[in-house]
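Remarks on the structure that follows.
With one protein chain removed, the remaining protein chains of the complex are shown where they sit.
Chain IDs A and B follow the sequence of writing; residue 1 opens each chain.
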Amino acid sequence: MKKSLIALAVLASSGAAMAQSSVTLYGVVDTSIGYVKGEDSVSGMLNSGNATSRLGFRGVEDLGNGLKAEFVVEGELQPDDGTAGGLNFKRQSTVGLSGSFGQVRLGRALTASYNAVSRYDLFGTVGLGSTLAWNGTQTGYQNRSNNMISYISPKFSGFGVGIDYGFGEQEANRTARYMGVGATYDNGPLSLGLGYDKQNNGLAAAGTEDLKTWQLGGSYNFGVAKLLAFYKNTKYNEIATGDDVSLKSYNVGVSVPVGAAGEVKATYNNYKISDNGGKANQFSLGYVHNMSKRTALYGTYAYLKNKDGANFGLNGAFTGVNGANDSGKMHGLQVGVRHAF
Amino acid sequence: MKKSLIALAVLASSGAAMAQSSVTLYGVVDTSIGYVKGEDSVSGMLNSGNATSRLGFRGVEDLGNGLKAEFVVEGELQPDDGTAGGLNFKRQSTVGLSGSFGQVRLGRALTASYNAVSRYDLFGTVGLGSTLAWNGTQTGYQNRSNNMISYISPKFSGFGVGIDYGFGEQEANRTARYMGVGATYDNGPLSLGLGYDKQNNGLAAAGTEDLKTWQLGGSYNFGVAKLLAFYKNTKYNEIATGDDVSLKSYNVGVSVPVGAAGEVKATYNNYKISDNGGKANQFSLGYVHNMSKRTALYGTYAYLKNKDGANFGLNGAFTGVNGANDSGKMHGLQVGVRHAF
Partner (left out) sequence: MKKSLIALAVLASSGAAMAQSSVTLYGVVDTSIGYVKGEDSVSGMLNSGNATSRLGFRGVEDLGNGLKAEFVVEGELQPDDGTAGGLNFKRQSTVGLSGSFGQVRLGRALTASYNAVSRYDLFGTVGLGSTLAWNGTQTGYQNRSNNMISYISPKFSGFGVGIDYGFGEQEANRTARYMGVGATYDNGPLSLGLGYDKQNNGLAAAGTEDLKTWQLGGSYNFGVAKLLAFYKNTKYNEIATGDDVSLKSYNVGVSVPVGAAGEVKATYNNYKISDNGGKANQFSLGYVHNMSKRTALYGTYAYLKNKDGANFGLNGAFTGVNGANDSGKMHGLQVGVRHAF
């Protein structure tokens, strides 16, 4: 995504003094026509099939001596109906300082654990083709935390680490808090990522607590094709039964450039739930045609098959067909445009 | 409304490459002091008496070969209390491609049918003087649709067409969908517009379905004065009774420039409901004084008279006096300032 830089002249309210600064207004509008068929079928308009539609403001101030102050506020857009519920900045709202030591940052943001591994989903965890591994609704996983203090290290020989602590803000400090760490290694064609995180009670999925996740992934770019894979293992406790439940998923993907502007991508996802033995397989196929660095047309086809009573649904599908279905199968197709500014 | 163009330098995140682009931040703040008298009277502050208060972001990217990518996200402001309910982008949220073929656009926007004819209301369908012909609360008409795919033709010898399809996103495709077409002809002093649209169930007015509208209008600018007129015929089905109801309205107006910066405008509206024979007449008188191209002072007086049990109220009046009243009469006065940026 390219960013638009608004040239700014920061004017001291007292008058003469003038310094250079910058605030960046940026965003994405991504909308598609979609068709999803499960037990029933629905066609309509879907948001964010290739990248999450968003509007954000961010800035960097040079404080001297290599120190910088940085802020970001970024909210999601739903262009099909004009941002139902109103604009907020729940994608990211942070302020921090950065320098040779790395970055220290306060506020709501994606976690380092999620960032380290989610980048190996070729569908960018959006749209019908996305993996469900981090789908909050279907796995209880939260990829962001409120009230988070984060440290992001500088890169040493391609190696970097991020550490997050999200306050629960309860009398008992343990309640609702988030803790996690993510490590990445990027060197030429090779990329590796590893994450661990733990969320205490107060989770997205009601009736559960102590969600712990191990995840790792990697990719290698051979030039003619890029191969990617990740594995995610989440455990949580069901409060009513006291049982531990595990959600294991893995994904393998391949991306092939087509001409100067095209990309074909295909992924296979496997999901397994421990307690009832439910399973699902998902196959996603996509094509992206870049009309420029900022604008692309894309098409995605995804197929999901539930087994043994599992009840997964394609990511971002229409409400009516997002749940279970008799046949255990779901097909999805979307064709859209993504424009970044 | 003038638009403010923010000069932008789009910076590739990878570094050196730099291209010219533009994102426009624009808006209107329009606030007035108003007095409305029906059975009771209320004075206070009204929004959007001359133009709808709004905040928007939009941009165009040149893709080469005459092709452009375009986006708009625009939300309404309520400056009297600071946007109660929060900022959304429900006025327009679209992304599309345009070129010599016209424009294809996805998302929420005004419909072509509404755009083709509503432009003949001299009060711009806002404020106390506005026609009630398209008032959603009072007629069930919706001038925007969610989930809409739109085609807007280029202009051929002053003639243009827009076609809209809004997905209902239900299992039964017919439910809640929108379909419409608008045609316009603009040539020198003459302007004509024609629209047809159909909304299935899931309408703004509960208990009704299958709202169909025919509408047409026109204007001629004689220089010393501009004459305008439109006619709108809406039919819908009352689910409980199965009866068809029709709402017929027409409007005639005249606008006279006064000096270099002033405009006097007057309109007469007639409304008629088929099922109970209710009727209403409305007379609106306005003056706009342009202090610049962006800023204007304005005053509006409107008088509405209900007959035969009709229950119309002036557009945008205070809540307490917006309904029926014993005398069947309503007077409204507002004086305000409109500032576009």
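Just so we're on the same page, a residue touches a chain if its C-beta (ideal position, glycine included) is under 8 Å from a C-beta of that chain, and two chains touch if they have at least 3 such contacts.
Source: prediction; values computed, not measured.
**Q** Can you work out which residue in A:31, A:47, A:78 or A:93 touches the chain that's missing from view?
**A** Only one listed residue reaches the unshown chain, and that is A:93.
**Q** Among A:67, A:239 or A:258, exactly one should touch the missing chain; which is it?
**A** Once the missing chain is taken into account, the touching residue is A:67.
**Q** Against the chain that's been left off, what residues of subunit B make contact? List them.
**A** Considering the whole complex, subunit B reaches the absent chain at 1-7, 25, 27, 29-33, 40-45, 55, 77-88, 291-295, 318-320, 336-337, 339, 341.
**Q** In the complete complex, the non-displayed chain touches which residues of subunit A?
**A** Spelled out for subunit A, the touching residues are 6-13, 21, 23, 25, 57, 59, 61, 63, 67, 69-71, 73, 75, 85-97, 106-108, 146-149, 167-171, 173.
By our rule, only the chains that are shown with their structure count from here on.
**Q** Need the CA-centroid distance for the pair subunit A / subunit B, whole Å please.
**A** 38
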